[in-house]
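What follows is a single structure, and I will ask about it in a moment.
A protein chain is absent from this complex, but the other protein chains hold their places.
After this line comes chain A, so read on.
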Amino acid sequence: MEKRIRGGRMPSSQAPQQPPATPRKERRPSMFEKEAYAQILRERLRESVHDVQYVEPPFDDSVADIGKEWKSALAKLKFANSYRMEPLKKFQAHSVETKVQQILKESLKDVKYDDKVFSHLSLELADRILLAVKEFGYHRYKFIIKVLFIQKTGQAINIASRWIWDIAWDSWVAAKHEAETYVALALVFALYCE
(Lines give C-alpha, C1' and ligand atoms only; values in the text may rest on other atoms or scores of the structure.)
Protein backbone atom coordinates (compact mmCIF):
# COMPACT_ATOMS: atom_id res chain seq x y z
CA MET A 1 0.00 0.00 0.00
CA GLU A 2 2.76 2.35 0.79
CA LYS A 3 4.25 1.70 -2.51
CA ARG A 4 1.09 2.73 -4.27
CA ILE A 5 0.98 5.97 -2.39
CA ARG A 6 4.51 6.67 -3.28
CA GLY A 7 3.75 5.77 -6.79
CA GLY A 8 0.76 8.08 -6.78
CA ARG A 9 2.65 10.95 -5.32
CA MET A 10 5.48 10.99 -7.71
CA PRO A 11 3.75 12.15 -10.88
CA SER A 12 1.97 14.99 -9.12
CA SER A 13 5.01 16.45 -7.57
CA GLN A 14 6.98 16.14 -10.70
CA ALA A 15 8.16 19.60 -11.33
CA PRO A 16 11.25 19.17 -13.37
CA GLN A 17 13.89 21.08 -11.61
CA GLN A 18 16.83 21.54 -13.82
CA PRO A 19 20.07 22.73 -12.44
CA PRO A 20 20.82 26.37 -13.26
CA ALA A 21 22.16 26.60 -16.77
CA THR A 22 25.20 28.68 -15.96
CA PRO A 23 28.38 27.09 -17.27
CA ARG A 24 30.56 26.17 -14.38
CA LYS A 25 33.86 27.98 -14.53
CA GLU A 26 36.35 25.29 -13.96
CA ARG A 27 40.05 25.46 -14.30
CA ARG A 28 40.73 24.70 -17.92
CA PRO A 29 42.16 21.23 -18.19
CA SER A 30 45.51 20.66 -19.80
CA MET A 31 45.61 20.81 -23.57
CA PHE A 32 47.16 17.41 -23.83
CA GLU A 33 44.51 15.34 -22.04
CA LYS A 34 42.51 13.53 -24.64
CA GLU A 35 38.89 14.45 -23.72
CA ALA A 36 39.70 17.96 -22.64
CA TYR A 37 41.61 18.53 -25.83
CA ALA A 38 38.62 17.65 -27.98
CA GLN A 39 36.44 20.03 -26.00
CA ILE A 40 38.90 22.91 -26.22
CA LEU A 41 39.35 22.24 -29.90
CA ARG A 42 35.62 22.38 -30.53
CA GLU A 43 35.37 25.67 -28.69
CA ARG A 44 38.18 27.28 -30.58
CA LEU A 45 37.59 25.98 -34.03
CA ARG A 46 34.15 27.28 -34.73
CA GLU A 47 35.20 29.01 -37.90
CA SER A 48 38.47 27.50 -38.95
CA VAL A 49 39.41 24.75 -41.28
CA HIS A 50 42.72 22.98 -41.62
CA ASP A 51 44.21 20.81 -44.23
CA VAL A 52 47.41 18.88 -44.60
CA GLN A 53 48.77 19.84 -47.93
CA TYR A 54 51.74 17.71 -48.70
CA VAL A 55 53.63 15.16 -46.80
CA GLU A 56 56.86 13.46 -47.66
CA PRO A 57 58.01 10.63 -47.50
CA PRO A 58 54.93 9.31 -49.28
CA PHE A 59 52.78 7.06 -47.18
CA ASP A 60 52.51 4.47 -49.87
CA ASP A 61 53.42 1.15 -48.30
CA SER A 62 55.64 -0.12 -51.07
CA VAL A 63 57.83 2.94 -50.99
CA ALA A 64 58.19 2.80 -47.23
CA ASP A 65 59.27 -0.82 -47.45
CA ILE A 66 61.97 -0.06 -49.95
CA GLY A 67 63.34 2.58 -47.65
CA LYS A 68 63.33 0.18 -44.73
CA GLU A 69 65.29 -2.50 -46.56
CA TRP A 70 67.82 0.00 -47.82
CA LYS A 71 68.16 1.54 -44.42
CA SER A 72 68.75 -1.75 -42.63
CA ALA A 73 71.26 -2.74 -45.28
CA LEU A 74 73.03 0.52 -44.67
CA ALA A 75 73.16 -0.10 -40.95
CA LYS A 76 75.05 -3.32 -41.55
CA LEU A 77 77.57 -1.55 -43.79
CA LYS A 78 80.19 0.09 -41.70
CA PHE A 79 81.74 3.16 -43.20
CA ALA A 80 85.30 4.01 -42.44
CA ASN A 81 85.64 7.00 -40.21
CA SER A 82 86.71 10.06 -42.15
CA TYR A 83 87.75 11.99 -39.02
CA ARG A 84 86.38 15.09 -40.62
CA MET A 85 84.79 17.44 -38.13
CA GLU A 86 84.07 20.33 -40.46
CA PRO A 87 83.18 20.91 -44.10
CA LEU A 88 85.97 21.41 -46.62
CA LYS A 89 84.42 24.59 -47.87
CA LYS A 90 82.11 26.51 -45.58
CA PHE A 91 78.85 27.81 -47.03
CA GLN A 92 79.39 31.38 -48.18
CA ALA A 93 76.06 33.12 -47.93
CA HIS A 94 76.95 36.30 -49.78
CA SER A 95 78.08 34.71 -53.04
CA VAL A 96 75.02 32.46 -53.09
CA GLU A 97 72.79 35.46 -52.44
CA THR A 98 74.10 37.37 -55.45
CA LYS A 99 73.66 34.31 -57.65
CA VAL A 100 70.08 33.68 -56.50
CA GLN A 101 69.19 37.35 -56.88
CA GLN A 102 70.54 37.25 -60.41
CA ILE A 103 68.52 34.15 -61.30
CA LEU A 104 65.34 35.73 -59.96
CA LYS A 105 65.93 38.92 -61.86
CA GLU A 106 66.64 37.13 -65.13
CA SER A 107 63.68 34.79 -64.99
CA LEU A 108 61.17 37.32 -63.76
CA LYS A 109 62.10 40.26 -65.93
CA ASP A 110 58.89 41.57 -67.51
CA VAL A 111 56.83 38.63 -66.33
CA LYS A 112 53.29 39.58 -65.41
CA TYR A 113 51.29 37.75 -62.77
CA ASP A 114 49.38 34.85 -64.24
CA ASP A 115 47.87 31.96 -62.31
CA LYS A 116 48.72 29.03 -64.52
CA VAL A 117 52.11 30.26 -65.58
CA PHE A 118 53.20 30.91 -62.03
CA SER A 119 52.21 27.56 -60.66
CA HIS A 120 54.76 25.77 -62.80
CA LEU A 121 57.16 28.70 -62.92
CA SER A 122 57.57 28.42 -59.16
CA LEU A 123 58.59 24.75 -59.42
CA GLU A 124 60.88 25.48 -62.32
CA LEU A 125 62.56 28.34 -60.48
CA ALA A 126 63.03 26.20 -57.38
CA ASP A 127 64.74 23.51 -59.44
CA ARG A 128 66.88 26.04 -61.24
CA ILE A 129 68.03 27.66 -58.02
CA LEU A 130 68.81 24.22 -56.59
CA LEU A 131 71.00 23.38 -59.58
CA ALA A 132 72.81 26.69 -59.31
CA VAL A 133 73.49 26.23 -55.61
CA LYS A 134 74.76 22.69 -56.21
CA GLU A 135 77.17 24.06 -58.81
CA PHE A 136 78.92 26.04 -56.11
CA GLY A 137 80.37 22.76 -54.97
CA TYR A 138 79.78 22.72 -51.23
CA HIS A 139 80.48 19.14 -50.25
CA ARG A 140 78.30 17.23 -47.79
CA TYR A 141 75.74 20.00 -47.69
CA LYS A 142 72.01 19.39 -47.91
CA PHE A 143 69.92 22.18 -49.46
CA ILE A 144 66.34 23.29 -49.10
CA ILE A 145 65.03 25.90 -51.52
CA LYS A 146 61.71 27.64 -51.02
CA VAL A 147 60.16 29.94 -53.61
CA LEU A 148 57.11 32.08 -52.83
CA PHE A 149 55.04 34.24 -55.15
CA ILE A 150 52.56 36.64 -53.63
CA GLN A 151 50.17 38.66 -55.73
CA LYS A 152 49.94 42.29 -54.73
CA THR A 153 46.31 43.06 -53.99
CA GLY A 154 46.65 45.17 -50.89
CA GLN A 155 46.57 42.36 -48.37
CA ALA A 156 49.16 41.93 -45.68
CA ILE A 157 51.40 38.91 -45.40
CA ASN A 158 53.79 37.87 -42.69
CA ILE A 159 56.43 35.20 -43.22
CA ALA A 160 58.56 33.80 -40.40
CA SER A 161 61.10 30.98 -40.18
CA ARG A 162 62.90 29.43 -37.27
CA TRP A 163 65.34 26.58 -37.17
CA ILE A 164 67.42 24.31 -35.05
CA TRP A 165 70.76 23.55 -36.59
CA ASP A 166 74.47 23.81 -36.13
CA ILE A 167 75.24 27.52 -36.29
CA ALA A 168 78.89 26.93 -37.07
CA TRP A 169 78.26 25.46 -40.51
CA ASP A 170 74.60 25.92 -41.42
CA SER A 171 73.25 29.07 -42.93
CA TRP A 172 70.50 30.57 -45.04
CA VAL A 173 70.01 33.10 -47.80
CA ALA A 174 66.96 35.17 -48.80
CA ALA A 175 66.45 37.01 -52.08
CA LYS A 176 63.49 39.17 -53.04
CA HIS A 177 62.31 40.36 -56.40
CA GLU A 178 59.52 42.89 -56.57
CA ALA A 179 57.46 43.60 -59.67
CA GLU A 180 54.39 45.71 -60.20
CA THR A 181 51.81 43.03 -59.63
CA TYR A 182 53.62 40.49 -57.44
CA VAL A 183 56.53 39.86 -55.11
CA ALA A 184 58.82 36.86 -55.47
CA LEU A 185 60.78 35.56 -52.49
CA ALA A 186 63.41 32.84 -52.60
CA LEU A 187 64.83 31.20 -49.46
CA VAL A 188 67.83 28.90 -49.52
CA PHE A 189 68.79 26.84 -46.45
CA ALA A 190 72.10 24.99 -46.38
CA LEU A 191 72.68 22.27 -43.77
CA TYR A 192 75.91 20.44 -43.25
CA CYS A 193 75.47 16.70 -43.12
CA GLU A 194 77.68 15.39 -40.33
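Quick notes on this one:
Convention: a residue touches a chain if its C-beta (ideal position, glycine included) is under 8 Å from a C-beta of that chain, and two chains touch if they have at least 3 such contacts; residues count from 1.
Following the convention adopted for this analysis, contacts and distances are computed from a predicted model.
With the options "Dynein light chain Tctex-type 3", "Phospholipid-transporting ATPase", "Flowering locus T" or "'Potassium voltage-gated channel, Shal-related subfamily, member 3'" in hand, the undepicted chain maps to the protein name "Dynein light chain Tctex-type 3" (source: UniProt). By the touch rule set out above, chain A reaches the unshown chain at residues 31, 41, 43-57, 59, 64, 67-68, 70-71, 75, 78, 113, 115, 118-119, 121-123, 125-127, 129-130, 133-134, 142-151, 153-166, 170, 182, 187, 189, 191, 193-194.
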